[in-house]
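Report on one structure; see the data block that follows.
Complex shown without one protein chain; remaining protein chains in place.
For clarity, chains are labelled A and B in written order, and residue numbers in each chain start from 1.
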Amino acid sequence: MKEIDKLPVRNRKGREFIEKVGSGGLALTSIIGLVFLLILVYQIAKPTIIDGEEGEIVAATEFLPISDYILKWDNPSVDEDGNLISEPIILQLAWDDENGSYEHEIEITVIPQRNVKENIQLNENGVDTNEVTVGKKTKFYIYSTLSTPVSVHQISGPTPAANETGYPQVNTFVIQSDVSTVFSNGISIEEAIAVMSWSFLMVMILVYVFPNEKIIQSISSTSKNHQIIRWLSLAPFLFFILNEITVIRFFIVLNCFIGLRMLANLSEGIFRLSNQMMPLNDKILLKHSIVNRDGLMLWARLFFLVSTFFIPLSVHIPFLTERYQDIFQPYSSGIRSAFYGTFWVMGIAMFMAIPISIGAAIYLEEYAKPTRLTKLIQALITNLAGVPSIVFGLFGLAIFVREGGFGLGFGPSIFAAGLTMGVMAMPIIVLAAQEALRSVPRSIRESAYGIGCTRWQVTKDHVLPSAMPGMMTGTILAMSRIVGEAAPLLVVGAFGAVLFDPEPFAALTDGNINFTVIPIQIYAWTAEPGHEWHAMAAAASIALIAVMISMNSIAIILREYYRRRLNS
Amino acid sequence: MTEENTENDIPPSTRKLDIDGEAEIHIDGLDLWYGTKQALYDVSLPIAKNCVTSLIGPSGCGKSTLLRTINRMNDLIPICRYEGEIVQGETEITAKDADLVSIRKNIGMVFQRPNPFPKSIYDNVAYGVKLHHKPSREQLDSIVEKSLKRAAIWSEVSDRLHDLGTSLSGGQQQRLCIARSIAIEPDVILMDEPCSALDPIATAAIEELILELKKDFTVVIVTHSMSQAARVSDYTGFMYLGRMVEFNKTEKIFSDPDQELTKRYITGRFG
Partner (left out) sequence: MVPKIQFEDKAHIFLFVSGLSVIFITIGIIETLLGESVEFFQEVAVSRGWFGFDIEFKGLVSQYGMASGVFLLCYASMVLVRKTPHLSTKIPQAMVLLSPKAVFALYFVAFTLFIYFDNVLLGISMFCLIFTWKFIADVSFDDDFVQQKIGLQKTLFALGIASFSLAITTNYSGALGEFFFQSQWTPTGSCADRRSLCDNMSFGINSLLFTTIQVAFGALLIAVPIGVGCAIFLSEYAQPRLVAVVKPTLEILAGIPSVVYGFFAFIYIGPIVVEFGEYAFTQGWIDEPPNILNPINGAIVVGIMILPLIASMSEDALRAVPNELREGSLALGATKIETTVFVMIQAALSGIIASIILALSRAVGETMAVTLAVGTVAVFTTNMFLPAQTMTAYIAQKVSGDLSYGDIGYLTIFAAGLYLFIITLSLNLLGNKILTNFREEY
């Protein structure tokens, strides 16, 4: 009998019971976390499906403001042969002025083609026409030179932005999209070029993955001129100078650029192989002779995949890129101005934040001696990352927006908003970049110093390439965090209802500085009474979450890709 | 040397397992796998009561694995599975429905790196007792004092029992861990290279302690150092690549081993 056994013993069954209850309770807590997410997703997804009798779109009836009024029908009212397939669309324009009251009826025919339009002119004598023919999904205007508002009342016919029945279909998703090919409305030169650039990129990817002997042979004839191709690959950017940037043009240029770059590197590789009298049909040899093959392939695949949604296909999400907010018809609103606003704000923020933060991170990790100043900077960065976003908003308000004092006086503009967001992103990016730099093994630095590199050479040639993926991941994650921030922009002065494309540099050129971003749009719509607006807020939330998740996935893909490459 | 050659060179696990007196634990035909990799091959071993049994062998030979199987710490590794039998008196340790709590209460363990809990010295020792029993305050005080005295650390810590256990030096921490495991009065104490993280003076103290503990407990010790095994143990098992190559009295192993492999190891020709 041991001495300890004389002590009273704890009940084993009780201990087992506590074990079971405890582990069950802990499992329950993490299930609760999942349940929260499910409820959140369900509650956001639910209102974006238009339900039953409540989802009615009102007719195009409102007061015409002094200058002009935009109209647009989404669906044709006549078929290919010109026969009416629905009630005729008739608008009644009425106004009172000193000469008495006027009333005019206009019949509008919406034909299945796009981009056909006739504008309506209004003056003291009345309306210039009684019948107009416009294409579907095409904006046209009623211009007024009167000094009084005009009431526009739709008497009959399907309403704008509705489906064939004239009403939003029950159980349809608010963010409707239609997929067609780019040739659906006939071939234009630009679309032909677009498809060519897309196919060129596809061919280059195929050649890289399955190097065919014949193709390699034919490329080898140009292999001496690889330097010329390399310079040529910059040529597509001239396209930007000649033309306004659209999504399709953006992808044309990038596809061509990456494709040509791939071609240049391939022919350089072939050139090198043939100089050394190596056989061209050895796939592995070829693979290793191409400079930066992995990186090019990653970017090429990424752009190929993304551009597929725009070039051979053409995915139209009117909610995202075509419709402005429609003050009178919630269900036909969109977030076009908010979408572009977000794009520009993020662009300016990153343009400002990335160089400075990466520079600061490199300084702190590679150059700084542990002086009191460095420690102070480090402590400030760590704590700035946790300062509430609205405080950054106040900073932006006083420094960038306001004039006088320290204020730079950009006004409540995209430029000021972008700078504010950049300041907010800085500490986050610095911390991520420092983490990335810290994870570069000491041995790399030491071996580089060992062969006599200067500090800047070590940093530029050895440390940065290894740390780059971590920095990129951190930057993208910082972006995805600030893309959802509404508070600072609210303080800076983002506007709830903006019915035009924002001008990014309006603050510098004295243009119209008003802008909005997606989170602000959600906020404005949530604050509106009426569940239609809440449906639109939910739809915008889905768009925002989709943007964030896609950013995060890019970050994760990059991280995994580079991690695999560094390990191999 | 290819894999097959090594397999052919090493002898199978020995069945020559004689001990004087009674055995506390019988290990019989133990095979153990980590995933698909086999770590122990048909190992059998008796552990003599109130003696020190030491396990020696080169790195990766499965000494620690064998030790961790005795109180089923290997169950914490999800990919680990085993066949064979370990019996302590009446209880079959390797049984599927075995009561892990009482097994681990009866078979204490001291780890490679000292791992005192982030509690006071007093609570470190009292923790195990309070888990299994409901002692009164006075009883607990006396158990703590007795355990610390048996672990030969009482004189150093008696005036600061409420300091953190982690504030002690490495050797003191390891003795605290020993005190912690003897507080619940196990039958067997397993020691997994208890001195590998310690300086020579602390090592000497621990070795002295092991010899002292032998009177009340059965001790199994895994060690890298052959001289340590020679100094403290009564029986020694030599393991190689998962096999128990030779088991015998310590003097016999170190003076006149049966196997050529053992001889080469203890004379330092390999490993």
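Keep this in mind: a residue touches a chain if its C-beta (ideal position, glycine included) is under 8 Å from a C-beta of that chain, and two chains touch if they have at least 3 such contacts.
Bear in mind the structure is a predicted one, so any value in this text is a computation, not a measurement.
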TODO: Consider the whole complex, including the chain that is not shown, and state which of B:Val144, B:Ile184 or B:Ala229 touches that chain.
DONE: B:Ile184
TODO: Decide which residue listed in A:Ile49, A:Ala94, A:Ile193 or A:Ala398 touches the omitted chain of the complex.
DONE: A:Ala398
Task: Candidate in contact with the missing chain, chosen from B:Asn71, B:Thr94, B:Thr236 or B:Thr250 - done: B:Asn71
Open item on the list: Counting contacts across the full complex, list the positions on subunit B that touch the omitted chain.
Closed with: 71, 73, 76, 78, 100-105, 108-109, 111, 113, 115, 117-119, 127-128, 131-132, 177, 180-181, 184
Open item on the list: Touching the absent chain: which residues on subunit A qualify?
Closed with: 15-16, 18-19, 22-23, 25-30, 32-34, 36-37, 39-40, 43-44, 47, 355-360, 362-364, 366-368, 374, 376-377, 380-384, 386-395, 397-399, 402-406, 423, 426-427, 430, 454-457, 459, 480-481, 483-487, 490-491, 493, 496, 519-520, 522-523, 526-527, 534, 537-538, 541, 544-545, 548-549, 552
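Heads up, the rule we're going with is that only the chains that are shown with their structure count from here on.
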- [ ] Report, in whole Å, the distance between the mean C-alpha point of subunit A and the mean C-alpha point of subunit B.
- [x] 61
Task: Residues of subunit A defined as touching subunit B within the complex - done: 2-5, 7-10, 12, 15
Task: Footprint of subunit A on subunit B - complex, ascending - done: 101, 129, 131-135, 139, 143, 183-185
